[in-house]
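Only one protein chain is missing from this complex, and each of the others stays in its spot.
Showing chain A:
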Amino acid sequence: MAGGRREAGALESAIMSVLQDAGEALAAAEVRRRLDGGLAYSTVVTILSRMHGKGLLVRTKEGRAFRYAPVSDEPGLAAHRMHQVLDGRPDRETVLARFVESLSGEDERRVRELLEGR
């Protein structure tokens, strides 16, 4: 069992590279097919959900199964691109629908009151 943990770590990296190569979100069954280790389906699901718990993967529900994707293949680059689109152009506001804006001090207090009033 001493090797069990190391093996789990190795499986995580193997799964991560499968997901990164895929370039799209994969279901557990697809991940298993692309890993040539002949692993049990339940093992793959367990590792995927553990990786999701660690924040390494994001998952979206499709039908009954989850599809997993790496959090980001090129984190710096993606964040950089994101800020490039957003930065300081008022005409971008029509195109980009932001979930939430930053709050002024007064609005922050209002939101807190609204949420705590429940």
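Following the convention adopted for this analysis, contacts are C-beta pairs under 8 Å (C-beta built on N, C-alpha and C of every residue); 3 or more make two chains touch, one makes a residue touch a chain; residues count from 1.
Definition applied: contacts and distances are computed from a predicted model.
Student: Considering only the chain that is not displayed, what protein name does its UniProt record carry among "ABC transporter permease", "Heme exporter protein D", "Ferredoxin" or "M56 family metallopeptidase"?
Tutor: "M56 family metallopeptidase"
Student: In the whole complex, what residues of chain A lie against the chain that is missing from view?
Tutor: On the side of chain A, residues 23-25, 55, 58, 60, 67, 69-76, 78-79, 81-104, 106-108, 110-112, 114-115, 117-118 touch the unshown chain.
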